[in-house]
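Since the structure comes first, as structure tokens, the remarks are kept for the end.
Excerpt of the complex: some chains, original placement.
Chain lettering (A and B) follows the sequence in which the chains are written, and residue indices restart at 1 in each chain.
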């Protein structure tokens, strides 16, 4: 492991990178609305921050609804996956007060509402994965699983949960 | 982080709360039967206890079977989700010898056997989430994901896996 001052330096660079990249991509992180109920959007445990399943909500409504391949195109579903990742970053921003201490992305579990016979779930999830690596660089590379779901909350085409790493 | 004596005090309060609430709700935790085979119902890793997927088993049989919406009502499915959480607590009780050291709930992954077009998975999972927060209070608030499954083990309408936090 790197000595502490180098880790701090690296972490500061990562915060800068995340903020710069979001600006370059003209992405303004939304101020997210906490879920109503008994669950929370994020929780820290040791050096990890776990984020609840995110749907492609934008300005209070879903970007698309329905099964991918029959009702939603792969391209639209990729945009939806990216939107799930943006919503996760919005919570990570809140959780860490501006990405302080964030050191990387550990895991994505992506569920894709799939029409019968649709098997391109990884392609859809790339919408989130590519976005996160674009923003974080190497530190954004993560493990993941991509699975076809029979149906998803609110008829969303994609739901993704996340685990981020913090120092 | 709180100083150690305050954490111990808080943790003792939480154990008391869990036991009192279970009594108030007239819930006697079952003595669970270990799964036959190569997997285990729980495993500790650092400050987390991971619990395997729990189905709504009660006194040796499933409370309901079938797809939610067509064969099982949302209300019954919520009761099933609660039963999954009770079974998870039964294992947590065994794992920690009476909730010693337990400090909170970190994650629920809930899979709901969903009839075509059913999109109220979060409502079903609330049966487990609300129960856990009722028992644990604030410490029970958790991250989660709710996903529709094509089919589940033993034709259960709900299966939930859990991650708990310990000191």
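Odds and ends about this structure:
Simple rule for what comes next: contacts are C-beta pairs under 8 Å (C-beta built on N, C-alpha and C of every residue); 3 or more make two chains touch, one makes a residue touch a chain.
Owing to the predicted nature of the structure, the values given are computational and were not obtained by experimental measurement.
Copy number for the full complex in this structure file, with 2 chains shown: 3.
Note that only the chains that are shown with their structure count from here on.
A straight line joining the Cα centres of subunit A and subunit B is 25 Å long.
Residue ranges of subunit A in contact with subunit B, taken from their complex: 37-43, 45-46, 50-53, 109, 111, 113, 149-156, 159, 161. Residue ranges on subunit B touching subunit A, taken from their complex, read 46-48, 104, 106-109, 114, 116-122, 126, 129-130, 132-133, 140-150, 163, 165.
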